[in-house]
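Shown here: the complex without one of its protein chains, the others still in place.
On to chain A.
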Amino acid sequence: MSETTAPPPESQAPVPDKNLPEHTAGTGSRASQVLREVATGGFGVTVLAFVLALVVGAILILLVDPDVQEAAGYIFARPSDFFGAAWSAVSDAYSAMFRGAVVNYQATDAAGFFRPITETMTLATPLIIAALGVAVAFRAGLFNIGAQGQVIMGATLAGFLGFTWNLPAGIHLLFCLLGGIIAGGIWAGIAGFLKARTGAHEVIVTIMLNYIALYLLQYLLTTSAFATGNQPKSPSVASSAQLPLLLGDGFRLNAGFLLAIAAAVFVWWLMTRSTIGFQFRAVGSNAHAARTAGMNVTTTFILVMVVSGALAGLAGATQVLGTEKFLTDGIAGSLGFDAITVALLGRSKPMGIFFAGLLYGGLNVGGRVMEVSTGTPIDIVLVIQSLVVLFIAAPPLVRAIFHLPAPRGLSKGVAA
């Protein structure tokens, strides 16, 4: 009898939303409200931006495909040839990408069928972790361009501890991961410290630290402590320090992916459930008010950068302990910069970053397969990635193309 008095969701509802339904009830049905939220909020624009980027990518594929070019030569004589060639060029390229990134439906065994998605997850692992780091800084109003350098430093120390120390399995791995976290944290902490103490802008400092990290690694790889023979390449990390494979020897997917999930959950908790994250966000949104409320803004700057760099360092550690196993000067690839894009793409939210990282990883893996099987240059993938970011950075453009309503207030009729 008594359980009917209180609606169940009410009791465990988190802070937001209690009064919202009552308020929004007057403005239209719940469904249209949700639709509007999706259309005007970040998520809808992100999806549509991706669709648009694929469309532009398709046009580029047409432009570079030799069959299409040939058929275009006699387009008026036999237009069907042209459209046939165009369709097959685009569908071949994108289906190859899908086979490369998600599942290979042409495979003969289960392992081959599922391998692409595991590769996507493997590539996404360091991207997600580093992007979480960039996002923490974003939310606190700092622009950490230095993820690249922090990834390099994290990978360097984690790798070094991995191939020089001898510790029991498990402990060795934790030790190396911790090393990566600390190295990245310190590297970014330098930028935070300089900003807090001297006002030096974190963008410039972190960019410079990127170079220092890269050249430091290159130098280390020439020393006897790091190099193997004359190769600019380190020895492999001990097996006791390697991240365990999750699906056996046939796949590269390793426990780093679990770390990525854990990192996402941690960042979510940090930013929304902890007083530290509250302070980060307050300083990011209004440093004056934060200061007046007794928060130490300069200390916060340092702390934010340390957390951000620690995550990037962890990303570097998973790269060297899980995927690459040894250090080269290309250990970070363009990870640190891609991480900025992924953070943007994920709107600095852990869940968004998780999926944005998978998408990004998938595009890279799929792009390789596309290039091998259809001859479409992998650069198309880079173009698609760039376009996604471009479109996301210009939501009004995407809304205009899809005739979506503008957010809040300025209602001009709902289409699409």
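The rule we apply is simple: contacts are C-beta pairs under 8 Å (C-beta built on N, C-alpha and C of every residue); 3 or more make two chains touch, one makes a residue touch a chain; residues count from 1.
To be clear about the criterion, contacts and distances are computed from a predicted model.
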Open item on the list: Since a chain is absent, check the UniProt entry for it and pick the matching name: "Nucleoside ABC transporter ATP-binding protein", "Endoglucanase", "Alpha-glucoside transport system permease protein" or "RNA polymerase sigma-70 factor, ECF subfamily".
Closed with: "Nucleoside ABC transporter ATP-binding protein"
- [ ] Based on the whole complex, identify which of A:Ala169, A:Ile204, A:Ala225 or A:Ala289 touches the chain you can't see.
- [x] A:Ala289
TODO: Check each of A:Phe175, A:Phe278, A:Phe355 or A:Phe402 against the chain that is not shown and name the one that touches it.
DONE: A:Phe278
Open item on the list: In the complete complex, the non-displayed chain touches which residues of chain A?
Closed with: 14-20, 23, 26-27, 273-276, 278-279, 281-282, 285-286, 288-296, 409, 411
